[in-house]
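Dropping a structure here in structure tokens format, bear with me for questions.
The complex appears here without one of its protein chains, the remainder shown in place.
Moving on to chain A:
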Amino acid sequence: MIEFHDAGYGYGGRELLTEMSLTLAPGSFHFLTGPSGTGKTTFLKLCYRELQATAGRVSIFDEDTRGMERDDVAQLRRRIGVVHQDCQFLDHLSVAENVALPLTVSGQPRDDGDLSDLLSWVGLSEQINARPPELSGGERQRAALARAVIMSPDVILADEPTGNVDWEMSLRLLQLLIELNRMGKTVVIATHDLHLIRQAKSQVAARVLRISNRRIQQSGADL
């Protein structure tokens, strides 16, 4: 699904990630860990072609991302749901409109019933007409998750989704991501919260990718 072939990324003459060779298989569940500033977000950006590998090769859905046209990148992103740390909403649109944005930009019709079900699933049925600035941190993360999954993507990438929420909300978000994985979605969660990883191990066969010394180190399912 997403393959790194001896891939690396550098910027301004500095190598941030190097010699990465791994495969994120369909339906797999990965945690991406490592101290702050080690390149977790950069790794995720390589996974949805926000950044392009400066060494080696990254393939997404069997397509080499090098030299990809921008329209092809847009098509690719419709198959990858991304939950950003800062959520990135359009503040002038309602929560419902923000969540349905992937449908809007891809020209697909919006089914209000399905949208309502999705917002109920993430516990935001009361905030359907609210504007993003009116939401709490946890609500924003859940809205971002709803937006990430509305197109039923094959891959869900979550960058510190529990970074700004309390433990109870973290568990709730984790549960949502586990449910998505059980539906067959590939899930990658970047986090440095080891408690969260331990919490997940009883429910899902998660692998841990640890970034250390600019390289990815893979651990097994046994956490």
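Simple rule for what comes next: a contact is a pair of C-beta atoms (placed from the backbone, for glycine too) under 8 Å apart; a residue touches a chain by one contact, two chains touch by 3 or more; residues count from 1.
The definition used in the following text is that contacts and distances are computed from a predicted model.
Colleague: Report the protein name recorded by UniProt for the chain absent from the figure; options are "ABC transporter ATP-binding protein", "Cell division protein FtsX", "Cytochrome ubiquinol oxidase subunit I" or "Transport permease protein".
Modeller: Answer from the record: the omitted chain is "Cell division protein FtsX".
Colleague: From the list A:A100, A:L124, A:L180 or A:V208, which touches the chain that is not on show?
Modeller: Of the listed residues, the one touching the omitted chain is A:A100.
Colleague: To test your reading of the contact rule: which positions on chain A touch the chain that is missing from view?
Modeller: 50, 70-71, 73-78, 82, 84, 88-93, 97, 100-102, 104-107, 110, 147, 151
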